[in-house]
Structures are given as structure tokens and as C-alpha cells.
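The complex is shown incomplete by one protein chain, all other protein chains being positioned as in the whole.
Up next is chain A:
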Amino acid sequence: MKTPAPLQPIPSDSAGIVLEARNVVKRYGHMTALDGVDFELRAGEILAVVGDNGAGKSTLIKALTGAVHPDGGEILLDGEPVHFKGPLDARHRGIETVYQDLAVAPALDIASNLFLGRELRRPGIMGSVFRRLDKKRMRQEAERSMAELKFRLPSITNAVEALSGGQRQGVAVARAALFARKLVIMDEPTAALGVRETGQVLELIRAIRDRGLPVVLISHNMPNVFELADRIHIMRLGRRAAVVSPKTHSMGDVVAIMTGATRVEEARDPGV
């Protein structure tokens, strides 16, 4: 393991920042989970968020998705300050989240799962008065978005339970991609999957980025992070220890920063 000192953070260009957190603080009683953390997601990138257990990764993500309310600091979406009332609020603003556990309804088919909670109704009186679902259009849209993401599935009318674990998670990821207008947050999306299935999901995440949607990827899996991420945000003790590029830093460097073995002098991006 090489230890190049001192590590230089990647300079930031303030243009094209989709989601930003400034000096966000969150305390649980005496415990400070977030101690003035900064965060910055740029347009069109995959930003990995890594950190040891208890470093504040999941609290940061919860703050960004509206699941917890920060005690201090601010969160900006497209440069505008936002105060999410809850996860639904964040979602209405175009932020979709994919969870580690497979959030799908197994007996429903792929199209139904993709549109679950956001079903389309038929046009005209059938939809407005009789509340009839537009199953055909949902199937077509589902097929189209799967084709766009180059995600191969047996048939859109298959029950999700007939799919492999990777394909199921693929459905959850595709659902997020289908509805996210600003960004997608993935919380350990491959933690429950095997090696080959993980590969399928990583492909999908890359396809989402390539369509122009930025992705925040929370992961423990360093090889996955280095395979996918454009930048790596490293959490330590409730703060951002550094943001590094996988091109200039090794896994060893990242782990060293995570654990505090290597100090980064000024990890915060210089700002505007």
C-alpha cells in the first residue's frame, strides 16, 4: 500500500451542482452524528459515499432524502435551499432512493412494480370517473425504459418473484430511474446480491448516469465503488474527510482516510 502524502482534494467547479449540503449538523441526544458535513453532487456523475460504520453515512443520506431533519446547516437542490418534510417530499422534488432490501411486491408483474404507487390511469372518462388503470400504457412505458437502460428481462408481464435477485433489484433501480427527475440515491443496492447479480445492477447504475441522471452510491464494497464512481466522498467522524477521484487514489488511500490513518489537510471544497 502506497501512502502518498498529503492528499489533495479535487477542486470543485460550482457550476452544475445538483444537490449540495453545507455545514449540516445532526445530533441524537449527546451523540453528534453529523458534525458540520458538506456534500456536493454534480450533474452527470456517480458520487460514491464511503465511510466506516458510525461515520455518519446513513445519517447524511437520511438528511438528504428528508428522512431526518438536520439541526443545522442547509441543503440546496439545484442551488435553491430546500427543507424536506419527509421522504415523500424529497421524492416529489425529483429525488428517488433505492434501498438495500428489495423493495418490490413479488407477486405483481414487472410493469406493475415499476409503476407501483404511481399508476397511470386511462385518458378521458374511464380514468377520471371510473379510475381505470391504463395497463397497456404502463406496459409500454415499462418496456421502453427497460430498453433504454439496456436491462434485459424475460418479459415485462412476468411476476417479479420469477426473477433472479439481481433482476429484482434491477426493477427497483429502474423504477427509481424512471421517476427521478433530479437524482437517484442508492443505499447499498448490491449488499444482498451475489457477484454476477451485482454486475447486472452496476451496469444499470452506469446506464442511469449515462442518461444524464446523477447518482449517489452508498456502498461498503470498495471494488464496486472504484469500478463505478467518478468521485468518492469519504465520511469520517460525522464530517467529510475528503473527496477523491478513483483515478488518482488507490483503495488503500481511501481506507487510510476513512480510518484516520492519513490526514487530509483541507478536505472541504474551496467553494465558489
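Methods note: a contact is a pair of C-beta atoms (placed from the backbone, for glycine too) under 8 Å apart; a residue touches a chain by one contact, two chains touch by 3 or more; residues count from 1.
Operating definition for what follows: contacts and distances are computed from a predicted model.
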| item | value |
| --- | --- |
| Hidden subunit of the complex - UniProt protein name among "ATP-grasp domain-containing protein", "NADH-quinone oxidoreductase subunit J", "ABC transporter related protein" or "Fructose transport system permease protein" | "Fructose transport system permease protein" |
| Residue of A:A107, A:A147 or A:A261 in touch with the missing chain, whole complex considered | A:A107 |
| Positions on chain A where the hidden chain makes contact | 88, 91, 99, 101-109, 111-112, 116-119, 121, 130-133, 135, 139, 155, 157, 159, 161-162, 175 |
